[in-house]
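Heads up, one of the protein chains got dropped from this complex, but the rest are sitting where they should.
Now for chain A:
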Amino acid sequence: MEKLIALLIAAPLLGAAVLLVGGRRLDRVGHWIGTLLSTASFVIGLLLFADLLGKNAEHRTLIQHLWTWIPVEGFQADVTFRLDQLSMTFVLLITGVGSLIHLYSVGYMEHDERRRRFFGYLNLFLAAMLLLVLADNYLLLYVGWEGVGLASYLLIGFWQHKPSAATAAKKAFLVNRVGDMGLSIAIMLMFTTFGSFAFGPVFGHVDGASQGKLTAIGLMLLLAACGKSAQVPLQSWLGDAMEGPTPVSALIHAATMVTAGVYLIVRSAAVFNAAPDAQLVVTVVGTVTLLFGAIVGCAKDDIKKALAGSTMSQIGYMVLAAGLGPIGYVFAIMHLVTHGFFKAGLFLGAGSVMHGMNDEVDMRKFGGLRKYMPVTFITFGLGYLAIIGFPGLSGFFSKDKIIEAAFAKGGTEGWILGGAALVGAAITAFYMTRVMLMTFFGEKRWQPDAEGHEPHPHESPAVMTIPMIVLAVGSVLGGAFFSIGDRFLKWLEPVTGHSEGHSPVSAGEVTIATMVCLVIGVGIAWAQYGRKPVPALAPRGSLLTRAARRDLLQDDFNHVVLVRGGEHLTRSLVYLDHSLVDGVVNGTAAGFGGLSGRLRRLQNGFARSYAVSMFGGAALLVAATLLMRAV
């Protein structure tokens, strides 16, 4: 069976190659080729999944060695794939949600003349993401890591004719470079510490490494995760990334790529387990981000940016869980999967709304859409209930587990982390209710656009609604399916390990607290946006609201500290280069030139002075030889 693993990647890679090289003659069928190959990959994934299920829990790791990539004495990189429960989970999520979104894009991108290219990029993304989760060593993982970065860049900037999209793509790429640097440093550290960067040798020798090295590796991996998963302080690119087509936001910037950081941390569990200091930093980053994203999500009027804030916040939950160690790894991944369902569904719903509203994204110009788009309303509504943790839906199970796990960390830390997670849950309920109310309830507030076209909201075609329905089903049932009988826990435990921790509060108490927070959040949102009409122009708002609208000043901070600082640094370096480095270089050259000019005057053309010079030279030679003997 392990022979099939390479096909998982090969199928979308082939699609990308065919679509991007094939040219215009494939314009009419390109989108179906892309969708077909993505689905083929999903089917192969299902076959492998069935195979894994047929084995004992401890034999569920398949290894496929393709070839040795870099065979150098003392430095060997293999192209080897590892399919275990963790990567299997990702494979199914990536190819499953990916195929649905391919299908959806067929309808969404119908009028775009570069649709073939779009599907080529989507397939490229799938191939790179699969490589990332299937790699058996960090260097190969890095290839996939850079590959998804490239695909993300290409897709965010897909509408490159819009300057904002081009800028957003560049921003995403640059911010991600910072994270990528972390990953490459981590790999180098691994190589110097363990002499290898393959998973087996690295995880097997963790015990022998010093605490400082492990912490450094952990922190560098965290930096990488922060970049890819939009965690504080490298979070600034995600909001702008919404410039990309909505299916891209759903697939890459909600369901899969942005969760690669969580994958990286959970995959490197052995390293983090041995580096508690790094783990603590991970939980802090997760907690800060979950609050940060939630607050930003509250203030955005752009439906996609509100959802982007939410994504950031939900990934914060996952990172928090991953930082908790064996208590939380399984729940991090479980939340990742359920989030993949409902957040992808929410984005597709948002895309459907935009599709019916002339690509309008300002929620203040929506309102009352439930009557016009019933399917979108229902699927979006189910996704909404899932994300706020409505009892019985998938978010309820997965998020609740994370909050429990945070408390189970124990001690003061447990109280702080758990408390913050609870507060986050309340804010989540608030901003998602706000999105729901502003979009689908209340009075209709849409107006003719600049050219006088009155929007005619309508339901999207079946090719778009079917994926939404499938995802909505997943959002409703996923959590319960995973949690009842601890199915997901038992599935993943052999890879990540699991421990229960010692919670100061019981599971029931946590659930009740979560419900209270949920009610409070929904209630406040209802009071603000349900009872009162929503103003068409945003009110000025409090200081916090205004800051949140500006993404809590993240860009301002980056501008002042990094951009200005960087400019000053480069300017001083340029100055140094000109004055000092060039000075030395030019000075040396000038010095030799001057010396040359002076020495050449000795060459005056008179044989007599040449003879004198020879005589002097001979005298010196004799004197020096005699002197050598004397010394």
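Just a few scattered comments:
Assume a residue touches a chain if its C-beta (ideal position, glycine included) is under 8 Å from a C-beta of that chain, and two chains touch if they have at least 3 such contacts; residues count from 1.
Here is the rule we go by: contacts and distances are computed from a predicted model.
The protein name that UniProt records for the chain not on display, among "3-oxoacid CoA-transferase subunit B", "Alpha-D-ribose 1-methylphosphonate 5-phosphate C-P lyase", "Cytochrome bc1 complex Rieske iron-sulfur subunit" or "NADH-quinone oxidoreductase subunit N", is "NADH-quinone oxidoreductase subunit N". Among the residues A:Pro163, A:Gly208 or A:Gly605, only A:Gly605 touches the chain that is left out of the figure. Although one chain is hidden here, its contacts on chain A can still be listed: residues 589, 592-593, 595-597, 599-600, 602-603, 605, 607, 609-611, 613-614, 616-618, 620-622, 624-626, 628-629.
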